[in-house]
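Note that one protein chain is taken out, while the other chains of the complex remain in position.
Chain lettering (A, B, C and D) follows the sequence in which the chains are written, and residue indices restart at 1 in each chain.
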Amino acid sequence: MAFRSPDIDWASLAPTLVLLGASAVCLLVGVFLPRSARRPFSATVAVLGLTGAGVAAGILFGLDEEASTLVRGSLVRDRLAEMGQILCAAAGLVAVGVSYWESRAPVGERVPRELVDERERIAEYYALLVAAVGGMAFFVQANDLLSLFLGLEWFSICLYILSAIGVHRLASLEAGLKYLIVGSFGSAVLLFGSALVYGSTGELRFAAIAEHAGDAERLLFVAGLAMILVGLAFKVSAAPFHMWTPDVYQGAPTPVTAFMSAATKIAALVLTLRVVTTAFPGEEDLWSVALAVIACVSLAWGNLAAIVQSDVKRMLAYSSVSHAGFLLMPIAAGNALGGRALLYYLVAYAAMSIGSFAIVAARERELRSAVTFENLANFFWERPLLGGAMTLFMFGFIGLPPAGLFLGKFYVFAAVIDRGWTWLAIVGVVATVVSIYYYGGVIVAMWMRPPALRVAPAGGSPPRDRPLETAVLVTAVVTVASLVLAGPLVDLMREAVEPLTFPR
Amino acid sequence: MLTTALIVLPFAGALIVWALPWQTVRAAGGFALLVALAELFLWVVAVRNTDFASGVLQHDVETVWFADLDAAYKVGLYDFSLWLVGLTALVTVTAIAYGMWVGRARPRAYFGLLLFLAGATVGVFTAQDLLLFYVFFEAMLIPLYVLIGVWGGTRRHAATVKFVIYTLAGSLLMLVAIISLGLERGTFDMTRLGESGSTWIFLGFVVAFAVKAPIWPFHGWLPDAYREAPAEVSALLSGVVSKTAAYGLLRIVLPAFPDPVVDLRWLVLGAAAIGLVYASLLAFRAPDVRGVIAYSSLAQMCLIVIGLMAVNNSGLEGALLQMVNHGLISAALFLLAGAIERRTAGARLELLGGMARGRPRLATLLITVGVIALAVPLSTAFAAEFLILNGIFERGWGWALVGAGAIVLAAMYMLRLISGVLHEEVGPAVHAHALDLRPVEVAVVGALTVTLVALSFWPAAITDHAFADRPERAIETQFARGAR
Amino acid sequence: MDGPGIASYLIVSAILFAIGAFGVLVRRSPLIVLLALEIMLNAGNLALLAFSRHLGGEEGQIFALAVMVVAASEAVVGLGLIVAMSRLRVDLDVDKLRTLRG
Amino acid sequence: MTPAAWVALFAPAAAVVMIALAGHRITGRAAGVIASGATLVSFVATVVTFALLLRRHEEERSDASTLFTWLSAGDFRVGFEIVVDPLSVFMMLVVSGVGFLILSYAVGYMATDDEERRYHAYKALFVFSMLLLVQAGNLLLLLAGWGMVGLSSYLLINFWHRRRSAVGAGKKAFIMNAVGDATFALALFILIQQTGALSFAPVFGRAELMSDTLATLVALGLLGGAVAKSAQVPLHTWLPDAMEGPTPVSALIHAATMVTAGVYLIARTAPLFELAPEVHDLAAVLGGVTIVLAGLIALVQTDIKRVIAYSTMSQIGYMFVGAGLGAYGAGLFHLMTHAFFKALLFMAAGIVIHALAGEQDIRRMGGLGRELPWTYRFMLVGAFALAAVPPFAGFFSKDAILASAANSGTLGWILWGLAAVGAFLTALYTFRMLFVVFGRDVSAYAREHLHRERFEGPLAMVWPVAILAVLSLVGGFLQVPGLWHAVDHWIEPVAESIEEASGGTAVFSAVAALALALAGIALAWMLYRRPTYGPERARRAAPWAARTLEQKFFFDEAYDLALYEPASHTASGLYRFVEAPLVLASLGDIGATVRGAGRRLAAVQTGVVRSYALAVAVGLAVLAIAFVIAS
Partner (left out) sequence: MAGEVLVWIVWILAATALFASGFAVVLFSNPFFSALALIVNLASLAVLYLLLAAEFVAAAQVLVYAGAVVVMFLFVIAYLGGRADAPWAGGPTLQRVASVVAAGAIAVEVVVVIVLKAGDRLSDAAEIGAGFGSPATIGRLFLSDHLLAFEVTSIILLVAAVGGVILGSTVPPAHRAEAREREPVV
């Protein structure tokens, strides 16, 4: 019984480990620190942990010119994973700023701050947030089906809890339960698919799957592929697997929504890209078409449903469905340009998505009620900074400069056109045009609607929410900078997708 | 550097205006006006430093933007783009001055946005990279959207949405076209683009520009937008922004798609010719002042496109001259419309009339601009239309015939406008004690009118100083081919 | 290998998966939905083990064990949610969770 | 020589700028003085030019001068270019000379108007435009002047812009002239295409290379412009309406100068017309038809200015006959004498109108000969000149045209016939007007409204009329048939006229025309010397004819029916059936459809979590089955 522990390159797990550590510290804080200190301390720990993870991933990014695997091939260490980690950590970091003054007290009930902290289990909140980022950091490194499944469950469970963390609001619980049920359903599908792929090729590792795909039992293999795609598309919230998204995004506490909308997409899409290119390159003709179709359905469904929303958060949720469509397009293109396009789009999209949800959060705190198009009236003139940023984001979502998403769309279209799928780009164009209705609606509300008469919240105007404003500012800067500094950014993304071999 | 300065100055001015601590019209507008005047001055400097004989790209700057797809920050001025930049600068000055005079609410945002619009427009006229061109092209939308939506008339929301949806649909189509073209040619550098034979890409560009210009039948946004926008925004929109589309046809479509231009000339010309007559007829029945100006603007854009599609010296020179002319004319007309609206309760022509009495300045300016607009011979508009129709005559006498007919219609609707406002008995909507144009209004409209009169005296100032050499000789080679 | 072939196990697993899915799709009690989800995950496990046997490799078994833990974790969170909801005096009926819709 | 011509051209333009800039700082009278002074400068400069030209040898009497390139496109360049040659100087003399007289007259005539300054500025603008037209050194600039006179004409017709009829008349004039401009421009396009230039010399030089069809089209285009500007059938209907303008305007623009520009154009582009003989003849035929048509309509007009206006049309018809047959000298000679006597008639009529406080209806006038004796005499001179009674100017010039027609074969004789009928009609309606206005007893209206000034009118109004009367009396001796042909000879370097008939034919032509004219006068004497039942009986006898004449041969109605109404209905129809439902509403409908689809899709999201899982399951089933089938 020779027992040989595997050589684990702990350094390459640094981002995940740093996050796990930070999460643990946060949890302990909840036990040992006085209530008043919990919020600043746990937030600081979260910031440090996320920064540390990001820096660690950045250092690894600098070091890793060649991809390598670890723990007997179940994880991979390459620039794609590290880029994913950096982005997820950044999303988490911004989310901390958005979360800082979040009060999850029931509407209309004012409670002292320390009590709110206690009730909200602020330390656990940050612990889970950081742990979720840790799960994503692990997830994007996954190199076999087992790690994939475990990583997915890791961050998913964190997100189920985070969504439901406003335990005094039925909406939050409802969101959590719905997410859990549908999410587990998706996980089960993913699991069954993994089993089929495993059975037909005898391998769990992506590269090995690709090697053995030739002599695999083909029908089982493609059925497994279909199920894995569904499981991932579910996480990406692509239609028709997206139906949890609006409910969860709307019901979850807004900072959580902000975080989820950006980070989940980053993690899931990066891994989708990795899975389809490394494990299923031979089935490119299947998944590319499937993803293209899913992208189209997402664009259509997300945009059309978004038009009729009155709740801004829900509208943004549907918009995230439609952007899932845009994000699947470059993967469907199956070329290196698509890889770069995906990552570039993700940067701009993530920044704008968090930023816009953050602004919704700010308005929520101001109004103490859900943000609708109605009560967003006059927002720009009341809060020029936030309103200006929101304007930037909304124009950006449409794809207008100076937001980086403009170039993102350009890149995405370039990728699919390069593949010869101009029709897909046209679908994207039509979807974008439709999207003007609701993004424009936000702008109309903020700029052009006269302010509604409303009773000012007791205690006058809310105190300045510096962390949130900083977060919004950061996202706005990233949004613009990603356009101006597109050159260096694209170069980074090029390096990030270098480890992958694209079928086209 | 000069080109970059021309682009950056308005943008920087916009940022500063937004950040100004004073919220008064005088401070914000005054500063914006200074910036706009500085821009005009820069343009004069550029004119003085431009060699009109060479015909090559001048004052150009190139910095790699992202090497991945060979996109660069590349800007520069051709002799013909210089005139459009000048048009932008001048109309912006007048628009800001007029806005100050009117005293728009929320001045910082307003004047900042006007400057932003100017910067983006100048960017379109100077960009030498397809992607950069597109960035500026889209950037124009943002200020327009807000300017119409916030400061517009009572039906501004619908107008805004319509405007944005139309133009964005068009320009996104152009994005697809740009990408296809860029990938096909391997670069986005407009000066190294070469020629493409793809009909579909060609059509993508044409439709995009046709929406922006607009050209029949893509003008659904036009009447509402022009009616609902503040007068000076309408002036900028129809005077300057619409020219970007014509410029795009000139700078991108003609050189890059020589064969499709020839093969599908009938299509574009057909739409433009129908549009010319159609818009002229609708202008003749439009019930209000702005409606007449709006449809006449549509007609004029169709005429410009006809000139461009002639693809010969006469047509191109005429089209360029007419771009500048129409920019000045419609800016002046919209500002006058604004002035009229301030003096009346609603600008329905049937309720107006008799305003000439006791208001010689209004009458003089409206008549002067109006008759130039209807291309009375010796006016610069006449010179341009003559060249345009002469150019298209070489391609087919029928087109020129339609154009000549439309000129008669132009006389009809312009005279109807002039008479409807100025003549006969005083209309019920006219405020009895409304004053003549005030000095600021006279200065603003007068500046445009004087420019027009000066151009009428010497239209060759533009036609002799443009197209010294065709952009990369592409148009010239096309000219040879276009003849077949 | 004695007895029925691997294919038979797989067929059983597929049917079990469908039964579980059916449960999730038709039941309104969140508790039973959770139970059905457990069945689905177990169906996956059965497939994994069958393949593991078929291939003679133990990775499938490892996978199955991990899934078991994950299933337990989901159950914990799910039950926690149900308890929390019961505190808000909400009917335990997923069809009545319709404050978020449209 | 050319500097003087430039001075002549720009002096009125300078006056416009001065008056416009001065605004209220100067009096209306000062503005008038500036305008007429500038025209005097033009006239003096023209005389200098004329003198200089006269000193040159006949072959060298042509000089062009380009100030700068006005318009260019590639190799095609058009200069701001004037040409000084016998033809242009001839026209300049008429324009600036008669123009000066009329502008001076207007200072008095308009003295009571409160927008006098505007009036004088427009008037000076007109003189500039007209000079540009006749001096232009190339066809484009000619077209520019052509359009500018149209513009000034528009501005002056609706000068009294509170009158609905004046505004309508202005628009009508402008639009009908725009039609002419358009055909003119189309002709130029062909010329550019064929000759690559627009300056006279190269165009005429290379025009011979054109095919017959193209040459015909060019001539037709030019003729279209000429017909519109000169109010010939069928584009004549604007001219009577144009009488809404102040009377000096009618005198200057709609009698003496602008409307005769068509004749100038035909003479100027004679080489082109000669390449297209059919069109050349067409011009003459149109002229001939107009002579009779206008003469007939004039018989029933009751507005003093309209009577004169129709006579103008008719007289220009003579000029067209002359120019169309190639008798340019005769045409231009008639142009000049017509300028004299028609301006005289208008201005005399202006005095009458002025004296009657703006009344223009001849039925309310009568017996004014006693009240306004000098005016009566002036008018008489004008009437004799118009009726072509020797020794008045009209006789000689009309005789020249008739003699030329008599020498032009069958078509010439037909046209001669028309012209002869015209001569009869002219005499008839002219003297009808004269007798009705000045003869008979003083009418009730006149008794009530007549206000005499010191000398029938302000002095400023009378002396120009007197000068014109003298010119109408002696102007004809410039060219006497059979003796000397000063005008023909003068313009020969530009346009060579055909030979007139001589000998017996010439004598017959002259005597016959004179006889017809005298017959007309006699008939007028019988019918209109005092109120008779003659006209009424004629009306009863042929009501349809009377109606046709009173409705001016239904041209206005026809145009309304054929052009205006369809255009107006098309516009409304386009709006109702295309613009509103398809273009403007399209987006709204699409938007509603999209919104409806969105509403349905959002309704799928019922909030029931099981349905969400179902969506996943269905999606999975579809995808998996598709994959399996695809493999």
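The definition used in the following text is that a contact is a pair of C-beta atoms (placed from the backbone, for glycine too) under 8 Å apart; a residue touches a chain by one contact, two chains touch by 3 or more.
Being a predicted model, the structure only gives us computed values, none of them experimental.
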(message) Just to confirm, in the complete assembly, which displayed chains does the hidden chain contact?
(response) A, C, D
(request) Determine which one of A:47, A:75, A:91 or A:140 touches the chain that has been left out. (result) A:75
(message) Going by the contact rule already stated, which one of A:157, A:229, A:248 or A:493 would touch the omitted chain in the full complex?
(response) A:157
(request) Return the single residue from A:14, A:29, A:128 or A:329 that touches the missing chain. (result) A:128
(message) Give me the subunit D residues in contact with the hidden chain, please.
(response) 608, 610-611, 614, 617-618, 620-621, 624-625, 628
(request) Kindly note down the residues of subunit C that lie in touch with the hidden chain. (result) 1-12, 14-23, 25-29, 31-32, 34-36, 38-39, 42, 45-46, 49-50, 52-59, 61-66, 68-77, 79-84, 86-87, 92-93
(request) Over the whole complex, note the residues of subunit A touching the chain we left out. (result) 1, 3-6, 8, 20, 27, 71-72, 74-75, 108-112, 115, 118-119, 121, 124, 127-128, 131, 134, 138, 146-147, 150-151, 153-154, 157-158, 160-161, 164-165, 167, 176, 196, 199-200, 217-220, 223, 457-458
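The working rule: only the chains that are shown with their structure count from here on.
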(request) Between A-B and C-D, name the chain pair that shares the greater number of C-beta pairs in contact. (result) A-B
(request) Averaging only over C-alpha atoms, locate the centres of subunit C and subunit D and give their separation in whole Å. (result) 96
(message) Give the residues of subunit D touching no fewer than two other chains, as numbers and ranges.
(response) 591, 602, 605, 607, 609, 613, 617
(request) Note the residues in subunit C that touch 2 or more other chains, in rising order. (result) 21, 24, 33, 94, 97, 99-102
(message) Touching residues of subunit C toward subunit D in the complex: what are they?
(response) 21, 24-28, 33, 94-95, 97-102
(request) Write out the stretch or stretches of subunit B touching subunit D in their complex. (result) 161-162, 165-166, 217, 219-221, 223-224, 278, 281-282, 284-285, 312-314, 316-318, 354, 356-357, 360, 364, 367, 371, 376-378, 382-383, 386-387, 389-391, 393-394, 397, 400-401, 404-405, 407-409, 411-412, 415-416, 419, 422-425, 458-460, 463-464, 467
(request) Over in the complex, which subunit A residues touch subunit D? Could you list them? (result) 177-178, 181-182, 185-186, 189, 218-219, 222-223, 225-227, 229-230, 233-234, 240-241, 243-244, 246-247, 285-286, 290, 301, 303-309, 434, 437
